[in-house]
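Of the protein chains in this complex, one is absent; all others appear in place.
Let's look at chain A:
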Amino acid sequence: MDTATAAASVPEADARREAIRVEDLHKSFGNLEVLKGVSLTARQGDVVAIIGGSGSGKSTMLRCINFLETPSSGRIVIGGEEVAMRGDGSPANQKQIERIRTKLAMVFQQFNLWTHRTLLENVIEVPVHVLKVPKSDAVARARQLLERVGLGGKEETYPAYLSGGQQQRAAIARALAVDPSAMLFDEPTSALDPELVGEVLTVIRDLAAEGRTMLLVTHEMKFAREVANHVVYLYQGRIEEQGPPAEVFGNPQSDRLKQFLSSVA
């Protein structure tokens, strides 16, 4: 009886399309090996939280997925399509990597909204100038998205006039505007004042609830436990432990993870 349900549930889990697969990813900066062979699969609808101490390689891993960092070796497969790599790890086909990047929207720690454009212009920039969506459509959609992240009425404001929390929510709207197949969050709340963290987490929580595929590098353990369905703990460039949040947080196996969790709690 038990084996039957287990067997039945496995193909069901596998039936969801694979969104991001990372295989044996290595990355060195000079002599310093930051990633020492990381493998990870995220299926559609997965929310994968990546946790770990500073210098554990979590941001580097995320940035290797869309080739903002050039991996030293390994394979990156996005939506079933493997990114062609040269011997040095750089993308071999500029057109391919640009096309793949348009499906992976990134949200940065420092927001990185374009400072010379208003919020609305920030949100329509990629749809209009990269994806070639008609401008009126892009504007209508951008207004909806800004409304959705609680920034209705701020369309004509420049990023510099907004709080960090507002900027990060606008950055999330910008990411949603490209209709991404997966979203990469690189410590989205680490640069925020404590009282502004909540508003950004609320937006991310909503996105997780609607079944968006997300990779989330975060220091917010409570939040990771709440929204993620898979948690990866990185230690010195390797995956030390991973699993469902209840297990990783509730019943950590390795001493390092126990130590880490007690240090951030």
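To be clear about the criterion, contacts are C-beta pairs under 8 Å (C-beta built on N, C-alpha and C of every residue); 3 or more make two chains touch, one makes a residue touch a chain; residues count from 1.
Operating definition for what follows: contacts and distances are computed from a predicted model.
K.L.:
Out of "ATP phosphoribosyltransferase regulatory subunit", "Pimeloyl-CoA dehydrogenase small subunit", "Acryloyl-CoA reductase (NADH)" or "ABC transporter permease", flag the one the UniProt entry gives for the chain missing from this complex.
P.N.:
According to UniProt, the chain not displayed is called "ABC transporter permease".
K.L.:
Out of A:28, A:44, A:102 or A:229, point to the residue that touches the absent chain in the complete complex.
P.N.:
In the complete complex, the chain left out is touched by residue A:102.
K.L.:
Pick from A:17, A:116 or A:205: which residue touches the chain that isn't shown?
P.N.:
A:116
K.L.:
One chain isn't shown here. Among A:84, A:130, A:209 or A:264, which residue touches it?
P.N.:
Only one listed residue reaches the unshown chain, and that is A:130.
K.L.:
For chain A, which residues reach the chain that was dropped from this view?
P.N.:
Per the touch rule, chain A residues meeting the hidden chain are 66, 68, 94, 97-106, 108, 110, 112-116, 125-126, 129-130, 178, 184.
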